[in-house]
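Heads up, this is only part of the complex; the chains shown haven't been moved.
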Amino acid sequence: MFDLECHAAALDSAGMAGALHIAGKVFTSRLMLGTGKYRSAEEMNAALEASGCEIVTVALRRIDLDAPKRSILDEIDWQRYHILPNTAGARTADEAIRTARMARAMGLSDWIKVEVIPDPKYLLPDPVGTLEACKVLVDEGFVVLPYINADPVLALKLQEIGTATVMPLASPIGSGQGMKTFDAIRIIVEQAKVPVVVDAGIGVPSDAAMSMELGASACLVNTAIARAQDPALMARAMRLGVEAGRAAYLAGRMPVLPYASASSPLEGVVR
Amino acid sequence: MISLTINGRDVRLENAMTIAQLLASKNLHAKIVVVEHNRQIVPRERYDAVLLGAGDELEIVQMMAGG
């Protein structure tokens, strides 16, 4: 079977491979997983395992004092996975900032995935509120990973103020519609100096592979795995898709031709 | 009897108590929660020191599964 270690070695010797670097941390996996919407903690952990992921996202929520639910921290091995709290639920910059501060006070991480989402139907992020929240949080020393619509100008502004990544969406969160923003993400990648993490809307591994083929640095997937019939197997599929796309990016794809080009020799045909 | 707001709901406490006492009464481990007291995050080492008063606003949050 395909030996990934050899593969990585080969790539390294060619100076091409390189791991994913975010804010000084080094990751060998380029697939991040959300932890929401799993049918059970068992299914979630099997999926995390199968995905090979190193970064997982979590949300911050009030405890119901009358009927406390288990924290996600009771369910996953937070020594093993790098925890990336998000500000999901925040509709404004202020709410996102408040959530980020509470998340950091948990003591696990000063990383924060900034989501400022006023709209409940399409869950699309607010470019202005996101930029505002990120400015404050970067100043406060957070490692900021903003979730954004696939807007190349906004992505540039964010990297200029010091966010650690940009996380443009492929299509609406949880929709599984795939790479609807293909062209915009291509431009974002072309201009980016920080890692581009394609987040939201990925439905199948071909979507993830397509992101990576474009030159994205990583993908974040949640619903497509949690809501697959077999989440662990889909997690493996996503892992393979991300690796496939990354390898293709490094391998340098053939040009797209308007016409056909024979694979077999044209001369020497028996007639 | 002390009336205050915890996690957006009105709550009455029989006796004055600290944050640490409140958490203990609810079987919550300090390590997995964050507490905001009147919009100020309270460092865990101060849970013993902060006494809850009438009209206080308290937020007690934890990490949950999310995407």
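The chains carry the letters A and B, assigned in the order they are written, with residues numbered from 1 in each.
Convention: a contact is a pair of C-beta atoms (placed from the backbone, for glycine too) under 8 Å apart; a residue touches a chain by one contact, two chains touch by 3 or more.
Not measured: the values here are computed from a predicted model.
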| request: Provide a label formula giving the number of copies of each chain type in the whole complex. | output: A x4, B x4
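Everything that follows uses one rule, which is that only the chains that are shown with their structure count from here on.
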| remark: Chain centres from averaged Cα atoms put subunit A and subunit B apart, in whole Å, by 34
| query | Along subunit B, where are the residues that touch subunit A in the complex? | reply | 6-8, 11, 26-28, 31-34, 36, 41, 43-44, 59-67
| remark: Touching subunit B in the complex, subunit A uses residues 34-38, 44, 57-65, 68-69, 71-75, 83, 85-86, 88, 98, 101-103, 105-108, 173-174, 222-223
